[in-house]
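Take this structure, written in structure tokens, and hold onto it; I'll ask about it next.
Heads up, one of the protein chains got dropped from this complex, but the rest are sitting where they should.
Up next is subunit A:
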Amino acid sequence: MKRFCVEFDENFTGIKVSTGLRCSNETWIDKHKPHLLEELAVQKKKVDEVKTWFEQRQKAAMDGHSNVLLVAGPSGVGKTATIHAIASHLGVTIWEWTTPTPTVWAEHLHNSNSGLQYMSKLDEFEGFVERVRKYGLTSPTLMGSQASTILVVDDLPVVNRRDAYGRLERCLTLLVQLVRIPTAIVITNYDKNDSADYSTHCWEELLVSLHSAGACKVNFNPVTVYSIKRTLNTICRKEQRVVGADTIELIAKASGGDIRHAINSLQYLCLKERQDNISCLDDMLCLPFGKDETLSLFHALGKFLHNKRESEHTIASDGDTFLLKEKFVRFPLKMDSPEVVLRQAHGQATSLSEFLHENVLDFLSEEAIDDAWLVASYLSDADFLLSSLNGRLSRDVGAENIIQSAAASVAARGVLFGNAHPVPSRWHAIRRPKLWEVEKSSRRNKCQMFSQRSDLYNSIAISNQTVMAAEFRPSLKWLGCRASETFQADSMVEDDSVGASLHENDLDLSDEEIEDW
């Protein structure tokens, strides 16, 4: 939290800040930081949970149980704020581990020249945990009040590799098992669906393993829109600013449950003198604030495949609306336009079309073969668009992007439009494309075929794939399985005789040739 604010401040003071803010040279996040439990926007239940836990640990050093609490949740939901508020409520001191700033390479060179040993941040963290485990908190200022101290680990070192992760896990597990003072470890799980990144898996694994080692766990959910609105209103009141209720609602919705983000947006918005044009912004896309929501590819696929639509036309057909034939008319979608969803999912067009292709047939109603064709034809179009990238020698990034998004859009809209009679929603697992396996094994088979041909038969040696796959292999299979032994024996004998006859032929020919010459 603290570090974040420092950076934020720096950024802000760099810009010419309008008069409204200059008087209070502080960001609203710091200024309106919750100090009382009632001020927290976090769910009451969760706060109580954390509070009770701390109270219990304070009362009696519970030997049987671990003294570690894991606080997990997405960013900006008030994990740290909750702990701090509770600490001040209980009147305990917080002893916080902050990860040291990373060493940059130039600095490292400088240090190593001057004889300093490089220490990775993970090493430092390990050292810290070791000390805490063995001696408790050794800081002289805190020695006296050991009983009313809690340790907060807010910032775990970044681990990238498997072994580093293993070290971190080991050292945290030890901490969970042996630490004597109440400790809270704050873990931010980044949006799970954001990326199939290695690190996200890491954190989940870590949570599970620490939990099984005996640590208590509290999961924080994104802050509700209602709570954010309440908080924003309070802040507005305190700052004596008038912001329209709908604007606050918009901010709250756009923040995606991240209260820190919401407050920042509010402050940013209040920088503007003219507020009248804010309220008329109703399209989520052109908001000057708002967190870009991310969707997983699967989420997006689900939207396209389930094809949820309104049951009737919401827009009354005016005189100037374009009249479509009956068969082209579809009910309006119950979601954003496909392109918006695609952008949020930031999926590749290729994999999107492959996934759609694999799964779409499950979502068609049983009799709708016409729909199936329509969908298939659009997917074929998308594939055609995508492959037009390949032939180009001069690769143009801009053109490529356009083609990619056009293809994705054709695939998604084709699936939505084509599936005119979607089955009533029921649960389907989304499979990964079988095409990948097929491509892989087909490549393998091809390699195998090519490697075999050179040591098998003369004429196959150089013949092409078509001939081999479609003519030689089936026959060889017949020949091979029906009479492998006899045939081989036969062929051995025959080989010899052929060799002999060939030899004769050779002689004949060379005679003729000599005559020719």
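We adopt the following convention: a residue touches a chain if its C-beta (ideal position, glycine included) is under 8 Å from a C-beta of that chain, and two chains touch if they have at least 3 such contacts; residues count from 1.
The rule we apply is simple: contacts and distances are computed from a predicted model.
Colleague: So which of "AAA+ ATPase domain-containing protein", "Replication factor C subunit 3", "Nucleolar protein 6" or "WD40 repeat-like protein" is the UniProt name of the chain that got left out?
Modeller: "Replication factor C subunit 3"
Colleague: Mind listing the subunit A residues that contact the chain we can't see here?
Modeller: These residues of subunit A touch the chain that is not shown: 353-354, 357, 361-362, 364-373, 375-377, 379-380, 382-384, 386-388, 390, 434-435, 438, 441-442, 445-446, 449-450, 453-455, 457-459, 461-475, 477-479, 482-483, 487, 491, 494-495, 498, 502, 505-506, 509-510, 513.
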